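Some chains have been omitted; the remaining ones sit where they do in the full complex.
Order of writing sets the labels: A and B. Residues in every chain begin at 1.
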């Protein structure tokens, strides 16, 4: 018998990815998967790729979830705070939503609005000291997808003093699953295939989270919607502050991280290489003309950017090997 | 210590998928991965999604492969015959190429040409009696990708006498990885994205293999290149011969097959639901206007259509559980 886990928000894309990974996890047993409008449906009718899993979706609520040892919350932003509060203290929780990520209530108000649920342990294990924090936590806030890709690229460079924390400029493009599964006309295949378009320019809600995670003081962030289902490619640039080699700093920072790979010199990240995995691929260079340090980072937004990272946190919280049940290699081509 | 396996043709797409699956297989240890022009290269330089596997590609030849307990040959058609002949009899071999699939030398001559290497045990475990044959074989010819998708849809219906073996009509579309990794202008992303085009119309080399595997006596097969990296969707139609329910016949035929799923009534296969897996999704209906039986079949051409099926065969040959190390669920969306 493994650890009993439940997934709330199982009908969404992050929920589906959690269920896919839990199904082959050596230590986790699914005891409940819940949804709102899809409650009562057979799982495979909602997620055809999970055909073969004999699960019926329950209705999201504290009762059905309280039976689990650990609950994953994959709910729209603003919905996990109240639900988590209604769960017994003995139930461990990993929240994939934004509700418990920010320490600063003002930042929450400015970027999300409504009542701030208050911060939990931040679930990015590769940040300095964070692996240990997560290991002893009972409530963990898994990072946002953009925040993961960008923070892994930037944080060690700020910490090492290799780049200036002011005037960080980021452009990051995401596959469409990052926008969720709601039926919106601008996300139709007819609209997104063959198209690149920016959105929430200069006002994306991950800005305060990235600043909190990396120590950046000024951040210009432009998100772009890209014509692919999954994947984030973040291009992070910052002014140099010392003569340290940014690639070397990253390589040392992640020497023991099983999922963060600084690529060999000359090789640049491909989002496709991380599809379905919990890996992050990084490369850095110094721009010839401007002298800026450029780091690019590739992840699967539903993998390291959501579900797989949540399971990585759960592995730590449950004292399992950090890599248990998590793919390192992407599905390519 | 697991079973020692080697992969010849490791730089291609099927080779890469074999390595991805072997890396997490509980019973298999990779002892050699070989290539031709890429010999000497680091694996991750050739397959960026396999970053983290510390493997250097060797040169394909009997010497380096003979050290393994089991060898996977993922070579261009016509190249595995001679190589396999040079391996010691005690080395088990699964050939992903066409060389040993056909029993009829005339069919080989007409569709492939050159010397016929002679037939091996055909590696489609879900055909009647074939699971047992594979279990006792030392040399297995894994089926072609189209042949797999089409045979799984058709064979039980011919066997049960539900459809007529004459006048079978198939149109099947494949993702571009089915055409291999050779640098050809008509396979450039600029050419294939947004495009559907037929090819080898009425003369595809899988025709005799499909007829051999299914008992079809007359087969019209039109392959189509589709704008996606992976996946085959086969639409198989045949004239009805009895009043049996084709969906029910398929469901019974595959009741014990862990990787072949006849979908619930009203649900139709999606190739995306099988991405990265060894699964085949099937559905059948009778055409209102023509009375024809229509079966559609979805697989991953590199999964059930190549590498994963080869490992399924190896599992049987090595007396491991048939499902060892093989994903049932696709990576979606």
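One rule holds for everything that comes next: a residue touches a chain if its C-beta (ideal position, glycine included) is under 8 Å from a C-beta of that chain, and two chains touch if they have at least 3 such contacts.
Just so it is clear, the model here is predicted, and its values are computed rather than measured.
Shown here are 2 copies of a single protein sequence; counted across the entire complex in this file, the number of copies is 4.
Just so we're on the same page, only the chains that are shown with their structure count from here on.
A rotation of 180° superposes the C-alpha trace of chain A on that of chain B, rounded to the nearest 5.
Chain A and chain B, compared by their mean Cα positions, are separated by 34 Å. Contacts from chain B toward chain A in the complex involve residues 13, 16, 20, 23-24, 42, 44-45, 47-53, 177, 193-194, 229-230, 261, 263-264, 267, 270, 272-277, 279, 281, 327-333.
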